[in-house]
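One protein chain omitted, others in place.
The chains carry the letters A and B, assigned in the order they are written, with residues numbered from 1 in each.
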Amino acid sequence: MSPTAAARQIDPPANGLPSHAGIYHYDQVDRDFLKQRVEQFRRQVARRLAGELTEDEFKPLRLMNGLYLQLHAYMLRVAVPYGVLTSRQVRQFGRIARQYDKGFGHFTTRQNLQFNWIKLVDVPAILDLLAEVDLHAIQTSGNCIRNVTSDQFAGVASDEVVDPRHYAEVLRQWSTLHPEFSFLPRKFKIAITGSSADRAAICIHDVGLIAKRDADGNVGFEVYVGGGLGRTPFIAKKLRDWLPEDQLIAYLEAVLRVYNAYGRRDNIYKARIKILVHELGIDAFRNEVEAEFARMPVAEYRLEPTIIDGIRARFASQPYEALEPISGVLARARLEDQAFNRWVRTNVAAHRQPGYAIATITLKPAGGIPGDVSADQMDAIADLADHYSFGEIRVTHEQNLVLAHVRQDDLPALWKALSAIGFGEANSGLITDIIACPGLDYCALANARSIPLAQRISERFADLDRQHHIGELKIKISGCINACGHHHVGHIGILGVDKKGVEAYQLTLGGSAAEVGAIGDIMGPALSADETVDAIESVVGVYLEQRQDGERFLDTLARIGHTPFKDKVYASH
Amino acid sequence: MARVTDAPKVVTANRLQDGAVVWLTAAGDWSTRIADAQVQADAAGAEAALGIARASAARQEVVEPYAVDVAVEAAGPRPLKTREWIRAAGPSIDAIPTAA
Partner (left out) sequence: MPLIDSGKLVDDAWVRLGDDDALPAADVPVIVSLARFHKDRASLAGRNGGLGVWLASNQHPKDIADHLADFALVALDFPKFRDGRGFTIARELREHLGYRGVIRATGHTLPDQYLFLVRCGVTQVEIPEGRDPALWAHALTEIDTAYQVSVAGPLSMARLARHKTTEHAA
């Protein structure tokens, strides 16, 4: 049997995974490993409860398995490798949410799912349920290589050069319980994309990879290093213009070795690789990496093309129908229903397969909690995925979901079904498509609440006509300087700060996580929550007044500068 | 405004087994309701209460106990800082998504 033929039936039927979802399908080695990892954590929990591990010792061990102690309970962060899920996996989330949480889960900016109300004693049983569907919480936290993130449109985007999922899966396996890099100075995040449009925000990752092809069609990577947000935000710098595919593992090992040996361990705020790169300078850092790389037994680390082939073969392909490139059903529905037409404009993207489309499900209903999905909604979305998208669901770093293989003919029906569960909002990329971290309502690190502010902003701008009139405008809210809400790269960024025990919010303008990344500039003194909502209104007002034909918010800001916005916002102060 | 360190205090922690927020009572055990917390008027009292709490942590009952500044009101102690009253009262938002 050829590898290609095998790709169609890689799963033991008893497993019951939808065979056409674009995930890496586990083999027995992966399943055996996962069982052992769950048992290992079960014993670690038992040792903690028995007092054989102190909290100080247990904490890094539980974090390395995605378990935090938050304000009100433990929080379990489940890995969604490069953001792709099967409907069966999503239903299992629903089951866990009902049985062990308060009936909902929260999708994060790192394409993960968090359960906010978890008991320590239940975690081993939850991990068993996750392992049943080939999921886990491995390395979703801790000072190790975190789960790799990627483009939510991987494999279907019309502008894609290389499908990044196969390499993301290589990196997932390589980084899993890496013996040398599990106690790094600080966390280490890798993002990979394979398109000209960067939907994976690689410029703000410890390592960002752009997969591309040379003139002969060979795959290689453009390598970026030292990006990150947090207290000291940096846009990543280019480390290599071309890294041949077969050297990917060797080169990343070299980067990690330099970081593990020389990254600062004296100050938690200076321990990320971005600080090492900044302090050494990119050229000196590159020299260190290349020196390490040059003396490695590169053959031992060679990522042979046949390994990629083998992994690629475990990604099922989708049995697309041969369709007309333009759907008459879709065209008519857009003409007949303005609301649907609006949703198509914002939430539907071009698919490389004729007659298909990519549908984004924004988890941002007016007044809702960004990224929150109830167990019932999870079940409903899983059903829709089975019906319309080969049983596959994707998570975006903007806290939305994607059905990546929808027949254009089916879009009207899909939209109606999404609207019925509260997720039919036509606001992808608009002002209410807000990214927000959990903030002080849940998080032990936060200085201020994020979610209520996001809710108030989305209520204020709920009018869809107005949102569409404003156009693309990305608001990102973080409840503290750790920047889980990516505020630095929001077109409008909002940072929660603690002003003598009272919550306040600092606004930034002009950030971007697109191809040309940019850190936003602070507008001025921090504001109260009420003032913040008004300030956003003022910023939008100035933009609408000043914008010229076809300008997006960032274009106008770049043309007229920050002053008119600042003047307006602080006029009454 | 009174200096924060002069404020009355209650001692809190998270329960090891489930992470629940708990408050140290006059009986030296833990309650999930801040109304049951024993208020310490002075630094010596707070330190003694922390001693009891740390011993409890050493028995694997709770994690990371610490003292919280409160105002004593008719309904019971109310933490002064936003973070602490959210810890005491639960998330300030409707934790269940409203739609569907």
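What we mean here is this: a residue touches a chain if its C-beta (ideal position, glycine included) is under 8 Å from a C-beta of that chain, and two chains touch if they have at least 3 such contacts.
Not measured: the values here are computed from a predicted model.
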Legend entry - Chains in view touching the one left out: A
Legend entry - Full-complex contact with the absent chain, from A:71, A:135 or A:170: A:170
Inset, instruction - May I ask which residue of A:51, A:305 or A:561 touches the chain that does not appear here? - result: A:305
Inset, instruction - For subunit A, enumerate the residues touching the unshown chain of the complex. - result: 2-4, 27, 29, 32-33, 36-37, 39-40, 43-44, 52-53, 57, 60-61, 143, 170, 173-174, 176-184, 249, 253, 257, 260-261, 265, 295-297, 300-311, 313-314
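Just so it is clear, only the chains that are shown with their structure count from here on.
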Inset, instruction - Between subunit A and subunit B, tell me the centre distance in angstrom, where each centre is the average of that chain's C-alpha atoms. - result: 35
Inset, instruction - Going by the contact rule at the top, pick out the subunit A residues touching subunit B in the complex. - result: 48-51, 55, 69-74, 102-104, 116, 118-121, 365, 367-369, 372-374, 376-377, 380, 420-423, 440-442, 446-449, 451-452, 455, 498, 501-503
Legend entry - Touch list for subunit B against partner subunit A, complex: 4, 14, 16-21, 57, 59-60, 63-64, 80-83, 86-87, 90-93, 95-100
